[in-house]
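The complex appears here minus one protein chain, its other protein chains still in place.
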Amino acid sequence: MRIDGREYDQIRPVTITMDYIKHAEGSVLIEVGATKVICTATVEEKVPPFMRGQGRGWVTAEYSMLPRATETRNIRESSRGKVSGRTQEIQRLIGRALRSVVDLEALGERTIWLDCDVIQADGGTRTASITGAYVAMVSAMGKLVEKQTISRLPVTDFLAAVSVGILEEKAHLDLCYAEDSQAKVDMNIVMTGQGKYVEIQGTGEEAPFSPEELQELLASGKKGITDLIAVQKQVLGVLGEGIGNMLKEKTKNV
Amino acid sequence: MRIDGREYDQIRPVTITMDYIKHAEGSVLIEVGATKVICTATVEEKVPPFMRGQGRGWVTAEYSMLPRATETRNIRESSRGKVSGRTQEIQRLIGRALRSVVDLEALGERTIWLDCDVIQADGGTRTASITGAYVAMVSAMGKLVEKQTISRLPVTDFLAAVSVGILEEKAHLDLCYAEDSQAKVDMNIVMTGQGKYVEIQGTGEEAPFSPEELQELLASGKKGITDLIAVQKQVLGVLGEGIGNMLKEKTKNV
Amino acid sequence: MRIDGREYDQIRPVTITMDYIKHAEGSVLIEVGATKVICTATVEEKVPPFMRGQGRGWVTAEYSMLPRATETRNIRESSRGKVSGRTQEIQRLIGRALRSVVDLEALGERTIWLDCDVIQADGGTRTASITGAYVAMVSAMGKLVEKQTISRLPVTDFLAAVSVGILEEKAHLDLCYAEDSQAKVDMNIVMTGQGKYVEIQGTGEEAPFSPEELQELLASGKKGITDLIAVQKQVLGVLGEGIGNMLKEKTKNV
Amino acid sequence: MRIDGREYDQIRPVTITMDYIKHAEGSVLIEVGATKVICTATVEEKVPPFMRGQGRGWVTAEYSMLPRATETRNIRESSRGKVSGRTQEIQRLIGRALRSVVDLEALGERTIWLDCDVIQADGGTRTASITGAYVAMVSAMGKLVEKQTISRLPVTDFLAAVSVGILEEKAHLDLCYAEDSQAKVDMNIVMTGQGKYVEIQGTGEEAPFSPEELQELLASGKKGITDLIAVQKQVLGVLGEGIGNMLKEKTKNV
Amino acid sequence: MRIDGREYDQIRPVTITMDYIKHAEGSVLIEVGATKVICTATVEEKVPPFMRGQGRGWVTAEYSMLPRATETRNIRESSRGKVSGRTQEIQRLIGRALRSVVDLEALGERTIWLDCDVIQADGGTRTASITGAYVAMVSAMGKLVEKQTISRLPVTDFLAAVSVGILEEKAHLDLCYAEDSQAKVDMNIVMTGQGKYVEIQGTGEEAPFSPEELQELLASGKKGITDLIAVQKQVLGVLGEGIGNMLKEKTKNV
Partner (left out) sequence: MRIDGREYDQIRPVTITMDYIKHAEGSVLIEVGATKVICTATVEEKVPPFMRGQGRGWVTAEYSMLPRATETRNIRESSRGKVSGRTQEIQRLIGRALRSVVDLEALGERTIWLDCDVIQADGGTRTASITGAYVAMVSAMGKLVEKQTISRLPVTDFLAAVSVGILEEKAHLDLCYAEDSQAKVDMNIVMTGQGKYVEIQGTGEEAPFSPEELQELLASGKKGITDLIAVQKQVLGVLGEGIGNMLKEKTKNV
């Protein structure tokens, strides 16, 4: 049995609160166990210089933690004067992952900024960020459709992310911090609603892992993604008939 | 009548949720109207180099806004690589204000870090930060007393802060953003439970203000502080008999 | 009696030397006791990006200290790679104060940069900077009028600043460093020739102050401002009949 | 057929020149096709502060490109004043990968710095860096054994890295730049001599990839690793009988 | 006799390998004894903002060392977040020196970036950079002439640089590191093919030097420059008849 009583292939309780920040075009508070992340989506009516005039949009992400999101206080990156390697790695991952399910032509020459701010951390903050940012982004896109800025929802599929690791020779789905710090192998999987991989990042610094262990991790991860996307579908249903149908239609084979 | 139906000398609805972040020694979510700030207090068992070996403690603050706490998205200070002048001014103010009611000798050689992170801004974020940080700080101090690290609560009084401004020739208490952006004069007042001033910062960039207007602003601010401290007292009552009494005793003349 | 023999409500000897730096459009060396500040005013024929095309001008300030302006040597902010919070707070204050008496429309789309460089510090450097920068600014504006770039002096009033504090239960005007380091309460007042407040910043970190003490501080400050403006008037008289009259007329009710 | 005439599962010609930089404890120039990386290993007789007194060593890496290693000139990161997210991600990957085959206890309290400087880039610079850094590191360790600073080679296995991608629906091993820029899926695999995974990083930003494609990529990557380790074995043979045997013995089951 | 058996006025063996980096418009590896520098020349079809619209070109240089180019490892300037004073001094020197022999009008509105990256250092890295950068620059210019972007080689003379110092009361030409660290006086001389000075930088921090010693240093330096330019001529001869003749003609009086 696991530290918090879960099955090996069971994710933690997930709650997604829509429209959490009133100023943002899209926003959620996602809670995965004790991990809590505020994800906001901001629509900016321009694209970065290197993309101008191509008629395509852009999606980019920033990630941060409040100093006391963790067991001990972390120095702010603004005080340090620079963004750490870990933070940059995570925000590049989030941006890349989200772009994989966006039809950038259909989005038009605008940028969606996804801000993922961890207010309480208990493992899996980057995967929770991706899962939550997807909902915030679709919510913001829904407003663009409602305002008739764009004619259809420029997403091609659902998208969620989950961590999976090996502890005591066994794959564990959705590691909490206590598990994560003991895992010999740690993997993050980002997957679409149709079950295709967008990103696989597996690391065996403590101990290299065998091809068999890899297959076990992949299977466990797929189970987790399916459960997370079920939550997203439920939450995005509240967007109303019009938007909801559009998203349903787009992804009806999922 | 005011934009949100309030009286001229009425503060916005205030809610303080205790223990909002599980890892921190003290933490609150303070909501003043639509302004929401997470305040955490972290106890560190050392003081800055310039204070070592003097047997006295230190209290310091950091302040930040999530990028989408505001109407339009702000670039993160960590991305800019430096903390803005406005942020530094605010965090210096918060630290100075809180120190004014702490008995640094009684605290002993330890530092309390107060992190004030604005997750939604609608005017008065620095004053909400001070009012909320006070509660987070006392809560963290309460845990030190419970653990018998220190023998008594090292605070000398209650402390709250409020803004007050002049719009259309009239003093308005606790400005929301819409009012703040139209005010001719803007003042922040930090005051103790005994009605003494800790900080007065009044600015008449748009139009200098007369001695009479100053007196009107001071009177309105005093009313606001009294109302805010009433909320603090209620919330801190839940700390339990021991701590509650200690605080009550210290400040019985208030 | 005070440490340097002054009365409680007496300012230190003030000297303002005009045209101290030959390259600048306006410049003074202001000496207030042993505090010496070089203030230059630079006219730039453009405004910051956020103000372009509005037909209004801008006034902004920078403040710095030579490393050995003080008792012990300070590391240069250029060596540290960043401007300290204290410096930013002061330069924001100076800019805000000066703008309060400038008619930005009449100035036209140009920026006046006020550089205040403290070459010797003995308390009151920020207030001396404001008092001196006012003279440098008007002097630079005078040249714009002489060159007929603008038709009239775009100022609405005189402006000076002074510090006042409480030592041994008593208000002291214009603190020198020795007094400043012992003061329980420290306040800076910026006031116009007509006796209106532009800025009040009072801090009681060491000890909160009562409403009665506040009134005492305000009264003492007003006395100091009046004396400083008298010096400014005398110095600006040398600008010649034309400019002098213009300034006199503008502020004849003072 | 591929752009440069290779089979789909064929790596580019690989040359590793030992002792390329005379000052370094270990150094190689690794050439993989037109990609050229100078890898040096520096032994420092201390560990980072967070590891002191634990009797364990540390291995860390830095990665950089000369400005003109690429088709168009890149601005130096020292001129920008910060290390890019991409660079940090790569140097974290290299350090993590190398540590996975080092016995940090046996290394003792010393740090090995691995510097990977790309002087000419044509795809696969991060994987060439790992493959080359392994040889530089073992070479430096060999010198520590020769000097009897440590009694045995503190490595547990061989280690190499290769890229693999999907172009035109087909897995391609060891992508050159022209292929890399057209690949729909890009994966980097770091593997030990015993065929265990140390790191898998697969990204399908352009198009998510199916589980079947994933298996194809993994198989192709394994072929590449085997070929690269064969080159490493040959080159490290020149280290002489003593060291060579030690390494052979450690890894005899490979 | 000198440490490496050379005569006092003998330079170290010099090798210049042309077209060392395939992507650059011009590139060399210059080896002066054990000092090795990769010099690349990049042609950019624009000039810095302050030079636009004047019909003149620009030549600028950057200099860096690999961390392990030296006996002990140096921290990367990108990790420090700033370029050291020494580096800036050297790159300003290289740029200034090269511009002295370029006809900027004839170059047209384009910039030549000269990157000098020291991969192994053994004294004289800045002078080797200048001598090598000259060849890389002319090689890049040759390509512009071949493509008929410009009609003739926009250089006015050959250019080389050498160090010379005083050890044990005697002038030594082209100091290696062991000599450099013992020299009482250190001088760098940059000279044209016609024997004119472009730059003289002599420093006697350890001991001031007499006018007689200065003359000795100048004479030894001239000898070194002549030998270095002979190597440049030989190497640039391979550029082919057309370019070779152009260069020969320009500098026939040398």
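Structure notes:
The letters A, B, C, D and E name the chains in turn, as written, and every chain counts its residues from 1.
Keep this in mind: a residue touches a chain if its C-beta (ideal position, glycine included) is under 8 Å from a C-beta of that chain, and two chains touch if they have at least 3 such contacts.
Model, not experiment: these values are computed from the prediction.
Partner chains of the missing chain, restricted to those shown and counted over the full complex, are C, E. In the complete complex, the residue from E:4, E:19, E:71 or E:89 that touches the missing chain is E:89. For the chain missing from the display, the contacting residue among C:70, C:182 or C:226 is C:70, taking the whole complex into account.
Across the entire complex, the residue among C:58, C:113 or C:158 in touch with the chain not shown is C:113. Residues of subunit C in touch with the missing chain: 21-24, 27, 34, 38, 40, 42, 44, 62, 64, 66-71, 73, 76-83, 87, 113, 115, 117, 119-121. For subunit E, the residues in touch with the chain missing from this view are 82-86, 88-89, 91-92, 96, 99-100, 157, 187, 191-192, 194-211, 214, 218.
To be clear about the criterion, only the chains that are shown with their structure count from here on.
Rotation relating subunit A to subunit E, from a C-alpha superposition: 120°, rounded in steps of 5. Mean C-alpha positions place subunit B and subunit D at a centre distance of 52 Å.
In whole angstrom, the spacing between the mean C-alpha positions of subunit B and subunit C is 30.
Chain geometry summary: the mean Cα position of subunit C and that of subunit D are 61 Å apart. The set of subunit E residues touching two or more other chains comprises 81-82.
Across the whole structure, chains are in contact as follows: A-B, A-D, B-C, D-E.
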